[in-house]
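A single protein chain has been removed from this complex, and every other one stays in its place.
Which chain is which? They are A and B, in the order written, and residues in each are numbered from 1.
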Amino acid sequence: MSAGIDLENVVCDFGSFRAVDHVNVSIKPGEFFSFLGPSGCGKTTILRMISGFTEPTQGVVRIGGVDVRGQRPNQRPTALIFQNLALFPLMTVAENIAFGLEVRGIDKAKRRARADELLRLVDLPGAADKYPSQLSGGQKQRVAIARALAVEPAVMLLDEPLSALDLKLRQHMRAELRAIQKRTGVTFIYITHDQGEALAMSDRVGVMSQGRIQQVADPREIYNNPVNGFVASFVGENNIFDGTVVNPAGGMASYETPLGTFRARLGELATGKGVKLFVRPEHTAISLTAAVENAVPVTISEVSFEGSFISVHGVAAGGKTLVAEIRNDGAATVPAIGSAAFMSFDPALGAILPDAETDR
Amino acid sequence: MQDLIRRYGAGLTGLMVLLVAFWLLMLVIIPNITLFESSFRPYLPVVEMGGPRDVYSVNNYMKVFDGSVETTILGMTFMVPVHIRTFFLTIWYSVTVTLACFVLAYPIAFYLAKIANPKSVPTLLLLLFVPLWVSEVLRAFAWWIILALKGPLNSLLLSLSLIDKPVRWITDYDAVLIGLVYTYILFMLFPIYNAISSLDTNQIEAAEDLGASRWRIHWRIVLPHSKPGIASGAVMVFMLSAGSLLVPSILGSTTSQWFTQTIQQWMNDALDWNTASAYAFLLLFLCTAFVSLVMWIFRVKLSDIAK
Partner (left out) sequence: MHKLRTTLSHLYMGAFLIYLIIPLVIMAGAAFNDSKLPSIVPWRGWTLRWFHDLFQDERMWTALFNTMVVALAVAVISIIIGTASAILINSISGRIRTVIYGLMISTILIPGAVIGISTLLMWNKIGVPPGLHLSVLGQVSYIAAMVMLLVLARLQTFDGALEEAALDLGASHGQVMRRILLPHLYPAIGAGGAVAFFQSIENFNVTQFTRGGADTLTVYVFSRVRSGITPTINALALIMITITLMAAVWYELSRRRKERIMLAGMSRDED
């Protein structure tokens, strides 16, 4: 019981404002797919178009291959978990969960049995006769999931369901959600602006900015091979250099900056204005002598111990600060503050990328 | 109290207590006790007041059983005392008005809270408020004009050929009901509107997403949420209708009589203030009973109603 979703050239306008701009995505049955992007980029709007609360201005939405335009939310095989959960405060937990069955005319005993079964699935037995206001944040979360699962949807739509929880619970619920998805095999479409959440849970991630999809790929690919500057900087930290591309060849190029000329991978479409060089801090090395390639002389300005790694800041000529992260393997040598050093990176790990795709 | 004295001093606190005491004692409690006491006294010429015949009795209350008329209920004919009949018809028609107001106002309240474009809501509310600011007597008068035998409503219907001779609208209680609904419907609309506005739209969408039909969404989500508003609207409309004197006097026909009109007759025509007190006390009792009933049915508190 799961279905794929196809968004074909989907556009959504609110008056003259374009909230979603020509989105094309194919989500496979049984996939855990996340939309990741900053606040206001149109994530919720996409979800509302899939669930049927908003009609696209242009384009087609297919669920399981069927064009669902014009179908009301209650006719679509989707279940939405709202950003604020929207549990019914005047009904008990069991009544909440059984509501979808109640409207389908299923008798009371069966409803109750199913509610209990789902409460066990989400690991919340014994809460059936409580009211939502008597539950903690994480428990409400589970009830919302159980309520959505009760109608046996082919697709579950989750709108930042963990954003109201504290860090610890959030991490726990990530694993929980993932496990429930695996157990039920339902397609999950998950929305978040938290990159850690998206990378940790998803089979694939669609990164969005200003109504447009920037990149769709699995988490590794997103992190290691971002297609443009927006994805690179939204997903993870970077040292960013401004400069110009010279003699590109075979996927590599030289990049001229005021701090010297570097060699790095050349991303697709990385031509013209707005092209920058991105190097992740954990791909930045520190040495006391000039390394063979891509080295920048710096003065160490700050060292902070973060536990599993050590973050080192160095100021280069012209005042630009570079950051390097050294893995804390117990034997890492850390330069003293004020000392001179070199920061460098492997050409295969630096990326020359174009600006985000936003021409509206 | 200690806190008040600390903040405003004994003088100001004392003044405030005096003001509140004046209100509650002199304007509310003692007048009602007087009313209650008077209702058991006989109607006597001034010289005999305080004399041997001035003793307490329930005679004033017994007057509701005087003079019977024939009344047909559900096809059966009974002899029912006139005032009892008036009393129950007043209750019955006030309940009818309350229900009619609810049925008419609920869709509007929902529309304003959840369907209308939020930008146009202030303007709509303002338009709705205008009739509320026009005094009750004028609103009843407006319907007196419209419903007249040779009035605009009959001319319109005649010219549309919907009827072939003028309809007598101001007959029995018909016009009174029309007037009461028109006059008090906004007291139903605004509390329900406030209640529905406070309902998270996601609740409605969640129910819809789970497959609920329109009817069920209203039955299971919107109505339960707006219960306090409905209770408050129902209490207001019932009280105002049952206690109305203007509308039944202006729009009443020869065969309609409202309980407040009976009270007024004892008071101003018969000049028997004590019997009027007894009847007024019955009205008060009726209203208290109704409020308690509504609060019990809807399981709300008095403080939820007066908002």
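To be clear about the criterion, a contact is a pair of C-beta atoms (placed from the backbone, for glycine too) under 8 Å apart; a residue touches a chain by one contact, two chains touch by 3 or more.
The structure presented is a predicted model; accordingly, all values stated were derived computationally and were not measured.
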Neighbouring shown chains of the undisplayed chain, as defined at the top: B
The one of B:Val64, B:Val80, B:Ile230 or B:Ile250 in touch with the missing chain is B:Ile250
Would you indicate which residue among B:Leu19, B:Val55 or B:Val69 is in contact with the undisplayed chain? B:Leu19
I need the residue numbers on chain B that touch the omitted chain, in ascending order. 1, 3-4, 6-9, 11-12, 15-17, 19-20, 22-24, 26-32, 34-35, 38, 104, 107-108, 111-112, 115-116, 122-124, 126-131, 133-146, 148, 150-152, 155, 182, 214, 235, 239, 242-246, 249-250, 260, 263-264, 267, 273, 276-277, 280-281, 283-284, 287, 291, 302-303, 305-307
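Simple rule for what comes next: only the chains that are shown with their structure count from here on.
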Geometric centre distance via CA averages, chain B-chain A, whole Å: 58
Interface with chain B, chain A side, in the complex: residues 51-53, 72-74, 78-80, 82-84, 86, 88, 90-91, 99-100, 102-104, 147-148, 150-151
Within their complex, chain B touches chain A through residues 200, 202-203, 205-213, 216, 220-221, 224-225
